[in-house]
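Missing here: one protein chain of the complex. Every other protein chain is in place.
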Amino acid sequence: MKRRHGRVWRAAQSYASLLGLVVLWQGLYGLGWLPEYLLGPSVIVAQFGEMVTSGELFGHLRSSLVRSYAGFLAGSLLGIGLGLLSGISRRAEDLFNPLISLTYPIPKIAILPVLIVWFGIGDASKILVILLACFYPVFINAYYGARAVDRLHVWSALNMGATPAQIFRRIVLPTALPQIFSGLRVALALSFILLFSAEMIGASSGLGFLISFAEANLRFDIMFVAIVTIAILGFANDRLLVYVRQRALTWEARRR
Amino acid sequence: MSSGPAPGKREKARAAGRVGVQGRGWSRARKATSCLAILGTWEVVAHSGWVSPLLLPSIAGVLQEAARMAGNLSLFMHVGHSVYRALVGFLLATVVGVIIGFLMGRFRAAELALERFFAVTYPVPKISIYPILVFIFGLGNVSKIALIFLECVYPMVINTYYGTRAVNPLLFWAARNMGAGPAVIFRRVVIPAAAPHIFSGIRIAMPIALVLVVITEMIGSNNGLGYLIIYSSASFRSRDMFVGILGIGVVGFIFDNLLVWARRRLIFWERETRFVA
Partner (left out) sequence: MALLEIRGLRKAFERGGTPIVALENLNLSVGEGEFVTIVGPSGCGKSTLLHILGGFEELSGGEVLVNGRAIGGPGRDRGMVFQEFALFPWRTALGNVLWGVELEGRPRGEALEVAERYLEMVGLLPFKDLYPHELSGGMKQRVALARVLAFDPRVLLMDEPFGSLDAQTRELMQEELNRIWEQTGKTVLFVTHDIEEAIYLGDRVLVLTARPGTIKEVVEIKLPRPRDIQVKKQEPYIAYRNAIWDLLREEVLKSRLDVPGVAAETP
């Protein structure tokens, strides 16, 4: 009983700083001490409600989510597949790794204009650039994850008569999974950075577009609604990934 | 956060767990083939006239253009601007991030005040507030550096925080046993002991700095490699566009290798934790 009380109290204390920040923000806004481009939380929430009820926000949200999920999923799957393959097969390693290390240092956003020239300014170029950006961290982590497989595990599996497919599914994959998830987490963060910048650079829908539209029309209320939505999106997706990771890695000692 | 397996063990693991182990010569030949095949196909396609040079300039043409821009120094001007912005933002983030992370790791009050804040706002893409930064600081260097700082400071704070907390408490005890005070402990125990974690943070932050410098230069600038790329693409100068990409790639390559080199020099007592980005 006493313990639970302690935990709640601690949680309250640790979130107090966040809450305090919002209250301070609102207070300063109420006093009129903020510059005109910094609106108060109350105004943002009101505008948020308005854009939710009018459905305007959902259209942009959907455009953004389609692009980011498509790019993230395709890039991650490709990265996991080729990364694991390179980790277990010398041939694949020789084929892919030189290419990867040659192109890895290029920030993928730099290729966006090329993709726009090739595929037009629509969704394809945005999805592709996100795909590329997500591919690299996932590939590299899957590769190292597969390489970390303990030789003794493979030997004992062979000893018990496991087939290569079984070894892959029951030894390589579980060994590499924690590492793959670290790659996915980086990829997820990158996917959102690329998404919003691609939308700010050239788009006619999506949250990034909404920001640059609002900026151009000096509609700070709309701009903040977009920012808050992006913040919620980034946070929620990260939590989702952490949750999936915990479900997938129940055997791994839970780390903070 | 375990360090990588010893090289010997890794080699053997590879021999046991892999299919298709062959002679080294073959392997080396295969390593070169994929790169050569791609570059070769590119060059052949570019020269064949099947696609417009606007879509795909020849590699020779790109290199020629790069040489020309290097000759009139404009390439170095763009590189210089980009490197300056990325480096200043990144270095500021490193210094500030290490200090905040240390305070959070060692002092309960700082942890209570800041840990949740950083944990909650970490996954938020900071690029979304770039327009606000532009309103505050204008379109020049400051808003770009501020954004790079904001995005880079997170991995530095979080990694230093965990690194500081992960310091073996016996090292603190041993140091106090020999009469060390808090300042000595920070300088001579915490910093070296947390250094591997701090470096992991740097390894994540550095590429992010490069991504953001390109993005911000694409959104609003009149110099830098991001500007070179977006401007050339808008004016259909595809050679220049590829020069820009090549330029940022080379910068990224050099930075990454500098980091690897520095880590090996500075943290020789521990193997690198496998990197994430």
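By letter and in written order, the chains are A and B; residue numbering begins at 1 in each of them.
Here is the rule we use: contacts are C-beta pairs under 8 Å (C-beta built on N, C-alpha and C of every residue); 3 or more make two chains touch, one makes a residue touch a chain.
Bear in mind that the values here come from a model prediction, so they are computed numbers and not experimental data.
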| item | value |
| --- | --- |
| Which residue of B:A60, B:V184, B:A234 or B:L258 touches the chain not shown here | B:V184 |
| Contact set of chain B toward the excluded chain (per top definition) | 168, 170-171, 173-180, 184, 188-189, 192-193, 195, 267-270 |
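Simple rule for what comes next: only the chains that are shown with their structure count from here on.
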| item | value |
| --- | --- |
| Complex interface listing, chain A residues touching chain B | 13-18, 21, 35, 37-38, 88-91, 94-99, 102-114, 116-118, 137, 140-141, 144, 147-151, 154-155, 164, 167, 172, 179, 182-183, 186, 188-190, 192-194, 196-197, 200-201, 207-208, 211-212, 214-215, 223, 226-227, 230-231, 234-235, 237-238 |
| Touch list for chain B against partner chain A, complex | 4-5, 9-10, 12-14, 16-22, 27, 30-35, 38, 54-55, 111-117, 120-125, 127-132, 134-136, 151, 204, 207-208, 210-212, 214-215, 218-219, 225-226, 229-230, 232-233, 238, 241-242, 244-245, 248-253, 255-256, 274-277 |
